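Below is one structure, written out as structure tokens; the observations come after it.
Partial complex: the chains shown occupy the same locations as in the complete assembly.
Labels A, B and C are assigned to the chains in the order they are written; within every chain, residues are numbered from 1.
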Amino acid sequence: MRFTLLVLSAPDFGCANRHALRFARAVIDGGHELACVFFQDRGVLTALKDCESAQAEEDLRSAWQGIARDGDADLAVCSASAARFGVADGRRADNILDGFALSGLGDLVMARGDSDRFLTFAD
Amino acid sequence: MPSQETLVRIAAAPYAGTRARAGLDAALAFAAFGQPPAVLLSGPGVLALPPRQANSSHGTPSLRKVLDSLPLYDIDTLWVCAASLERHGLADLELPAYAARADSALLRRLLSEASAVLSF
Amino acid sequence: MRLHCYSADINATAFDDLRASLEAGDCVLLTGPAVALARPGHPRSDALVDAPATVFALSEDLELYGVNDTDARIARVDYAGWLELALRMRSQVAWY
């Protein structure tokens, strides 16, 4: 089955970003496909460079980069949201982490049409 | 018809962060690609409905104006959770013509008809 | 003599905690989505107005949320009014 995940929360807020990450891993490990992980609203902060994880805490951002590698998955960063949260400035993408790509809401529409299951992760 | 099978549910309070606005953006994107979704306001999301005074010059754009544009994008009905209206002191609010109150039976039907629910 | 700034959803349990913490002489300032409580006839307004405190609502947010008429028992204040309240009260508690 093909999954699209919509992630609306940042790594340092709530639990939803962690849940999405672990669920994405379960999708891959279960032999299913990730059509798209779409980061919108504060979720785009997942792709922000130069964040340190607190000591002894998990680095969710680098784990997401692992999902991109292992799952052959699109980590799509909503460009409109990205601009307002300081992740890329609409013109350049040089503070986006490797493995993520700027994207438009049209890609979310496409991914939804191309998936069997759609889940929202937010808090 | 996939268009009717997408439900955008907006439960975030408007003007308190960008979540509610992000939900409307997503709904408009589906519509722009010829797949107008069902849209539901519930919880504090219903606070986007009361119109401001005509002479309001508030710096933050009104989400009500975005809601008013939904019919132009072939989103014919804006569903509004009736219980949420009541809880937020809006039981007597005159809804715009394109909006309709949804009781819990109708809410369950909206959810069960959707094959994808976007929860904002 | 405390200023309670309440911006949470009126239906949250923080509202009950706020009410339990009020004493005579306290002031409550409603801001953000909580200004919805100032709409005449709101189902939870009596619960707050009957508490031993004076209730205010931030005019900027009343306008933002389209609360054009307000409950006569809840006074509008602008930021200068908020400052006055902060000066008059000894401390502030933020509820959100």
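Here is the rule we use: contacts are C-beta pairs under 8 Å (C-beta built on N, C-alpha and C of every residue); 3 or more make two chains touch, one makes a residue touch a chain.
If you're wondering where the values come from, they're calculated on a predicted model, not measured in any experiment.
Student: Shown here is one of each chain; what are the real counts in the full complex?
Tutor: A x2, B x2, C x2
Methods note: only the chains that are shown with their structure count from here on.
Student: Assign the assembly's chain-to-chain touch graph to one of these shapes: line, ring, star, complete, other.
Tutor: Contact pattern: an open line, chains touching in sequence.
Student: I'd like to verify one number: the distance from the centre of subunit A to the centre of subunit C, where each centre is the average of its C-alpha atoms, in whole angstrom.
Tutor: 38
Student: So the centre of each chain is just the mean of its C-alpha atoms; given that, what is the distance between subunit B and subunit C in Å?
Tutor: 27
Student: Counting only Cα atoms for the centres, state how far subunit A is from subunit B in Å.
Tutor: 25
Student: Out of subunit B, which residues touch more than one other chain, so two or more?
Tutor: Correct list: empty.
Student: On subunit C, where are the residues touching two or more other chains?
Tutor: Correct list: empty.
Student: Under the stated contact criterion, what part of subunit C meets subunit B in this complex?
Tutor: 7, 9-11, 32-33, 36-37, 39, 41-45, 60-61, 63-68
Student: So in the complex, which bits of subunit A are touching subunit B?
Tutor: Where subunit A meets subunit B, its residues are 4, 6, 8, 40-42, 80-81, 84, 104-106, 108-110, 112-113, 115, 118, 120, 122.
Student: Which residues of subunit B touch subunit A once you look at their complex with the stated criterion?
Tutor: Touching subunit A from subunit B are residues 2, 6, 17-19, 22, 25-26, 29-30, 32-33, 35, 115-120.
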